[in-house]
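The complex appears here minus one protein chain, its other protein chains still in place.
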Amino acid sequence: MFIQTIDILGTIAFAISGVLVAMNKKMDAFGVFIIAFVTAVGGGTLRDVLIGATPVFWMKDMTFISVISLAALFAVLFRNYLKHLRRSLFLFDTIGIGLYTVIGIEKGLNAELHPIICIILGTMSACFGGVIRDILCNEIPVIFRKEVYATACIVGGLSYFLMLEFLENRNYLFLIAGAVVITIRLLAVIFKLKLPSLYKHEV
Amino acid sequence: MFIQTIDILGTIAFAISGVLVAMNKKMDAFGVFIIAFVTAVGGGTLRDVLIGATPVFWMKDMTFISVISLAALFAVLFRNYLKHLRRSLFLFDTIGIGLYTVIGIEKGLNAELHPIICIILGTMSACFGGVIRDILCNEIPVIFRKEVYATACIVGGLSYFLMLEFLENRNYLFLIAGAVVITIRLLAVIFKLKLPSLYKHEV
Partner (left out) sequence: MFIQTIDILGTIAFAISGVLVAMNKKMDAFGVFIIAFVTAVGGGTLRDVLIGATPVFWMKDMTFISVISLAALFAVLFRNYLKHLRRSLFLFDTIGIGLYTVIGIEKGLNAELHPIICIILGTMSACFGGVIRDILCNEIPVIFRKEVYATACIVGGLSYFLMLEFLENRNYLFLIAGAVVITIRLLAVIFKLKLPSLYKHEV
């Protein structure tokens, strides 16, 4: 119940971030909705397709489509006021990636895949919605260029498997790993940390 | 038989539209063929992958590859005359999206998915070949920015499920829903209708 509420908050945050990017690209109502949808479910969809868990998750539970539709409608109607919600949206998004990471890991474990693959699946669930959003909007994906975003998911995933040795209760593992993702992401934004660019300087 | 002929006309129209876009991007012969192919089968391929109907449809019936190859060859050879065929091509394309929409819906029904998911699958079958074409050509997908295109598919899909209450014969449903898509698309182009842009005007 608690986890589901959080999951929905994350989905809402992702959908709204899609609406904002799409509106700045002068898309029409259909385009805006598609980008909102893809941002929210794209990562999990790719994960499900790659492990063969089809039909993909949002085809089997209508909650996602309903929530995303409402969030997109809300974002479109109140688009001029959303800037006042920036901090809440950032918080939802951060909680969302924490949760999506752990959900991806658990899906990988259920498919009996190697821990490293599970961490990749978790990171993919959390980050690739944004990547597909940026590709559809004809941008180089933002997570390839700046900010500690995927890195937070990877470290959170590593922490999950490190703690697996010591903790038996999966619910605790779930919460702690999610918290690690969220903490790293928050610290990175507060202290403006970023990964080094590897631009090749020609001499 | 009748439906198959229409299906092939739609495939031809999609393939030719791909050739035209690719040639304007100065692609070589291989690139032109790939774009033609992707435009024609991309939507249905995505649909099949998401519901797990693999190997995807064009791997199991060689008609598609043959027809697309011939259409691409024709379009390349007669590229200077295609502008005289613009009206026929538009008509084929319109019939094509009507048909692809209903085929997608029926695939969703066969997989026992929710009506809303079926409508999404129908719209995806009809529209996402063009989206993938535009991404490969490094453009923001045209259907996100203008024209009533996907909307026609969605309304056609809704009409399918509204009529499901009253009609038992699936063939009639198929034809009527397809006709709804085609009619809306034609009316939109004739009267130059378009969805409102949601561009965020900063004050």
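Some observations on this one:
Order of writing sets the chain letters: A and B. Residues in each chain are counted from 1.
Just so it is clear, contacts are C-beta pairs under 8 Å (C-beta built on N, C-alpha and C of every residue); 3 or more make two chains touch, one makes a residue touch a chain.
Everything numeric here is computed off the predicted structure, so don't read it as measured data.
Although one chain is not drawn, the whole complex shows that of B:T45, B:T94, B:S125 or B:T151 it is B:T45 that touches it. Among the residues A:L70, A:I116, A:L167 or A:L187, only A:I116 touches the chain that is left out of the figure. Touching residues on chain B toward the chain that is not drawn are 20, 22-32, 34-35, 45, 49, 52, 54-56, 59, 62, 65, 76, 79-80, 135-138. In the full complex, chain A touches the omitted chain through residues 49-52, 111, 113-114, 116-117, 120, 131, 135, 138-141, 143-146, 150-151, 194-200, 203.
The rule is simple: only the chains that are shown with their structure count from here on.
Relative orientation of chain A and chain B, expressed as the C-alpha superposition rotation angle, is 120° to the nearest 5.
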